[in-house]
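Of the protein chains in this complex, all but one are displayed in their positions.
The block that comes next holds chain A.
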Amino acid sequence: MILSKYPYLVQQEILHNMEYSDLFLLSFVSKRMKKLIQSSQMNRFKCIGSIVYQNDRTEQPCVHIPDKPFNKTIIKIVKHKKAKYNFQLNVCGRIIGFRLFTENRNGPYPVASFHPAEKQCVINSIHNHFLNLFGSSVEYHWRVQDFSNYYIPTIPKLQNVSFSLSLYLIRDFAHMRNLENFFSSSPVLKSLKLWTTKSLDPFNPESKFYQTESIEVQQLRHTFPDLLKYFQGKQAFISCGRCKILDLIEFVNKWKSGEGFRKLEYLEMKIVCHDVPENLILNGIGPKYIDATKQPPRHQVPKVNGFAVVQVRGRVIQCRFVGGARQGQMVLIPRIKLNYDFIMSRLQFSIRLSFAMTVNKSQGQTFEKIETIDDCEALWTK
């Protein structure tokens, strides 16, 4: 069978039926073949959207294209083991050992190996090959998710990649300086999730940490990191047991007046443990009352760590997490509409969750649905 004897349209159709991992390998067969892939599959590559480097603390990325029901794995990059590597490829000038691996759901995909000293170069070479093969329309994300103890990940220097991290600052966390250094030496992050318990010294107000585009924090008592003072990104999701209401009021007024937080588009504040003094907040931030008969404006958070708004009823919107650790879960967000004397867009402020009601007043009642937060053990063990 000689592929080159087929007409172009037939070749295109054949390549169209190949998995991304197979196209990746095919691109190494010859330069001409790589060109054929690039030209014939251009439209397909434009629809890819994003390619994700998924990491845990071992930092051996699994590169995939997010898809439903299963992600499409292109390649895994792992530390060299004694296992046999079947073939070597010249990836952007670097010789890398490969083998093929089959998982239950994921058809055979290539596994590339690196020696610890050469890890950076290997990942770089493979990434450059992706950039070259898939074209400039693809977004690249580097994600680190690890659900055990605190550790500081290493962030590789890669072209055109945005970084999303999840950090557990819960047990044994006492390396504030390290963490600050880590943020100042990394590129500005796309999104960051923090689980923290202890209250700690805040970061330097100028820290690059506060420039992160989207931050999600869970903490029993909201003290750290002081997002309400220094945040400069687009979205913040704060979930806490308690927080200083006065800080919150000061924050809203600053946001409203345009004095600070100019990039901020969305803030979600969940206060779980105590009743929020609604009147105090309303008095502090301006609006005289909440008109329960009016439909609040529909607001859809752009997908950094996104929600999708499912339903709007009265003062409550029902939302579903579309990404992240709580993907698929529902959440209810009541909203207070602010009244201004001047024109300003997107200043809705969601301030309290219906959780607050169920936690304190649930005795003896029956609920159709309840939601628990298991990250926050302290809340539920009391």
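Definition applied: contacts are C-beta pairs under 8 Å (C-beta built on N, C-alpha and C of every residue); 3 or more make two chains touch, one makes a residue touch a chain; residues count from 1.
The criterion applied here is as follows: contacts and distances are computed from a predicted model.
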Candidate names "Small ribosomal subunit protein mS29", "E3 ubiquitin ligase complex SCF subunit", "S-phase kinase-associated protein 1" or "Skp1-related protein"; UniProt protein name, chain not shown: "Skp1-related protein"
Option touching the unshown chain, where A:L26, A:C92, A:I155 or A:I245 are the choices: A:L26
Residues from chain A at the interface with the omitted partner, ascending: 1-7, 9-10, 13-19, 22, 25-26, 28-33, 86-87, 89, 98, 100, 102, 107-109
